[in-house]
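First the structure, then my questions, so here it is.
A single protein chain has been omitted from the complex, and every remaining protein chain is retained in its original position.
Each chain gets a letter, A and B, in the order it is written, and its residues are counted from 1.
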Amino acid sequence: MELFSIFLNPGFWFSLIRSSTPLIFAGMAALIASRSGITNMAIEGSMTLGALAAVVASWYFQNAWLGLLAAVLVGITIALFLAYFKLKMMADEILVAIALNLFATGASIFILFLLTGDKSNSSALNSLVLPTVSFAFLNNIPFIGQVINGQNILVYVAFISTFILNYFLFKTPMGLRIRSVGGNEHAAESVGVYVHKTKYIGLAISGMFAGLGGAFMSLGYMSLFTRGMVAGRGFIAIAAANVGGRSPIPTMFSAMLFGFFDNLGNNLQQFKVINEFVFMIPYIATIIMFAFSSYRRMTEKKRLNKKILASQKAE
Amino acid sequence: MSNNVVLEMKNITKIYPNGVIANKDANLSVRESEIHALLGENGAGKTTLMKILFGIEHYTSGEILLNGKPIKVTSPLEAIDLGIGMVHQHFMLDERLTVTENIILGMEPKKGLSLDYKKATEMVKEVSEKYNFKVDPNKLVMDLSVGKKQKVEILKALIRGAKILILDEPTAVLTPQETSELFEQLETLKKQGHSIVFISHKLNEVKEICDRATVMRLGVYQGTYNIEDVTVKDLSRLMIGRDVVRSIEKKTQNLGDVVLKVDNLKVINDEGKIVVNDVNFAVRQGQILGIAGVEGNGQRELIDCITGLETTFVGKVSLHGLEDKQEFSVKNLRLNGMNHIPEDRLVYGVSSEASIQDNIISNRYDQADLNKGIFQDRKAITTLSNELIKQYQVKTDSKDTLVRMLSGGNMQKVVAAREMSTDMKILIADQPTRGIDVGTAAFIHDKIVELRDKGVAVLLVSADINEVMDVSDSLIVMYEGKIAAYFDSIKDLSQETLGEYMLGIKKMSEEEIRGATV
Partner (left out) sequence: MTWFKKKPDAKRDVIKEISNIEKRFEVFRIGIALLISMVLIILVIALISDDPLGAIRELLLGPLQSLRRIGNVIELMIPLTFTGLAITMVFKTNRFNLAAEGAFYMATMVAVLVALNSPFPPVITIILGLLAGFIVGGLLGLIPALINLKFGANELVVSLMQNYIVAFFVQYLLNYVVRDPNSYAIQSYALPESVSLFRFIPGTRIHVGLILMAVVVVVAYIILYRTKWGYVLRVTGLNEKFAKYSGVKVAFVIIIAQVLGTAIAGLGGAVEMYGIYNTFKFAASPGYGWDGIIVATLAKLNPAFVPLAALFIAYIRVGADILNRSTNIPPEIVSIVQAIIILFIAAKAFMKAAKEKKIVEKSREVASEGAN
């Protein structure tokens, strides 16, 4: 069948990895925040403003790396803002995140227009992109070489940072503390861990990843900022982290699964399929997988209780 | 036990900002290598005193000496540094972390950037071997039994160098086997020079393991005794002794049909422990059946099942012929004449952000007389609210005042006004006077008796021995999820005897308890 031929094309897998990258960054942002005990629903907005900041800084300084830095700083700022309102102002974190997302949407267009006179994209700004990387030795490996070689540098950063985050979260003292303040802050407090400080650190890391995700959107995935370019990835990431059980490596794979659907949509456009339906695919897939993983978590305790009751009856 | 005093608390008085006196001139003196019991009923001020020692609460006046030197403890962190450790009733553990992670949290050994898990595990192993605690350091806490979790808590204190260990009702959550294991370990700790403060109200256990006991009642220090010199009965009298004798005049009982019947009820809690074990009883029209018992002996879970808040249980509960579990929704039970004063006032009893009026009508908002067509009958609701506010003496100038602005006693009056003013067959009164002033308590007691005289069945749950003895006609005592005693009439029952059943010193035979079901 014609449809299956796309899976044989290394180009499909190449772009799968590419479209998974922002979801991996955002997924890491979602999981580290959740591990510190705060739901970061503002990733979407952080990525949007991050993407814009990246373009603006890379144009202004004519240096893509400073663009990346700007995006990361913006991401961290927004995440710390969320944490501050949650921890100090006792605000509902969801409502604050909604406000931050609305702000990001409006402010990004506002700033874009001020700089370019255009509200839809930043093509007027002569911004740079981050380099792609090729490894000569990979060229010798058929298919796989074509899939993983020559990607944008941030693609490799995304995959490597998954492992770094995994190490950080599970193998370092700070990682343990972050997990403990998100798991049971009384336990952390009872041994003298500073709960708020630790949560701020967790959220700052979350913001950093959101910023990286945003930077990739405009300095790698595309070479400019366009309105609405994040397209719900910040929320899909929350689903991805949920499906991945809030652990970096499984979340990386679930992000790739979401990336697969995203990419499938892009590739199906060449067939005579109605585009609008193709565009729906990643969002439908998100709802289904999110519902499924949430259901498993919701019934975890019930299943445990049933097991105990059953064993009691057997006695 | 040496005679070397390591810790002394002198004339500690603690007054909360709202005026409640938790401790009055309390004293405690702990020696090296001793297990020292801190005895008292619920609300006697034991836990507060220990929270002061551990730096969670701050005292109003008094003095604390450690090895003869005065100390100021302002936070748990300082207490830990001074060698004081505390194991709380509710474990402070992160279920999703391993034993090692929980224990070394905040004092992690490092190797480069990494947490040195190998060394951490060794540290945990070392300390658990030293004190003969058998826990697998690599297991997740959520996979441990309650007894093991407690060991992790104790290890947490020991690894931080605690010489004085406070255990807050450590056996409340344990099975008998786990309890005896814990006692062995406490003996080991004692031999190695540690001092243990053992908060409890289970006298048999205190007798078994403690060297000395300090008794408190209603926040007041009652004395310190060598365990060898006193009997369990003496201690019981010191703990419980009666203060105010207030007899409620009751008409002779006029018993009717059985309203509520509980058969072979069993409940398993989230931790997998059987908390209600084969409970049987019946309540009749015109009868006040009291359930006495120290808190945490299965009363809460029992009442949750009876009132429809919890539906996963084994056995049968029937209300007036209604017995199908499917029909046991709160709404259905209420429609069938069950009213309920809940134990937890702020969580279930009131909606604190809503007005007094909205709180009063929550169990009857859909009744025909409060609605006119599709609208609420505002006039009728206003009249009803004002009437009940007056009748139940709620201190407020308006029915629209938010409930959170009221004092505890007035909140409870709102609950009582709601739950005691509709037609009912049975009233479940769960700790109806806890934490409220004497006047309001007396008022609620009178109302309960009034209902009983009208032929309503009443199930009264209380940890307050005065309350159950004053108000009840018949009495059940619950101990560790089981019915430990049943008294058809409480006329000849003495406080001391009741106390002995409540504290697990005595237990009736199956035969004697069977009376509860008839």
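In this section, a contact is a pair of C-beta atoms (placed from the backbone, for glycine too) under 8 Å apart; a residue touches a chain by one contact, two chains touch by 3 or more.
These numbers come from a predicted model, not from an experiment.
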Checklist entry - Out of B:Ser145, B:Asn371 or B:Asn386, which touches the unshown chain? => result B:Asn371
Next on the checklist: Considering the complete complex, identify which of A:Phe85, A:Phe168, A:Tyr221 or A:Phe260 is in touch with the unshown chain.
Outcome noted: A:Phe85
Item to check | Contact with the hidden chain (one of B:Asn204, B:Ser351 or B:Asn386) | outcome: B:Ser351
Checklist outcome for this item: In the whole complex, of A:Phe103, A:Phe159 or A:Phe253, the residue touching the missing chain would be A:Phe103
Checklist entry - Touching the missing chain, which residues of chain B? => result 307, 309, 329-331, 333-335, 340, 342, 347-354, 358, 361-363, 365-366, 370-371, 374-376, 378, 396-398, 401-402, 405-406
Checklist entry - For chain A, which residues reach the chain that was dropped from this view? => result 41, 85, 88-92, 94-96, 98-100, 102-103, 105-107, 109-110, 113-114, 117, 119, 228, 231-232, 235-236, 238-239, 274, 276-277, 279-280, 283-284, 286-287, 290-292, 294-295, 297-298
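Quick note on the criterion: only the chains that are shown with their structure count from here on.
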Next on the checklist: Can you work out the whole-Å distance between the CA centroids of chain A and chain B?
Outcome noted: 46
Next on the checklist: Per the contact definition, I'd like the list of chain A residues that touch chain B in the complex.
Outcome noted: 167, 171-173, 175-177, 179-180, 183-184, 186-193, 301, 304-305, 308-309, 312-313
Checklist outcome for this item: Counting only contacts in the complex, chain B reaches chain A at residues 76-77, 80, 88, 92-97, 101-102, 105-108, 110, 113-115, 117, 156, 160, 266, 268, 270, 272, 274, 312, 314
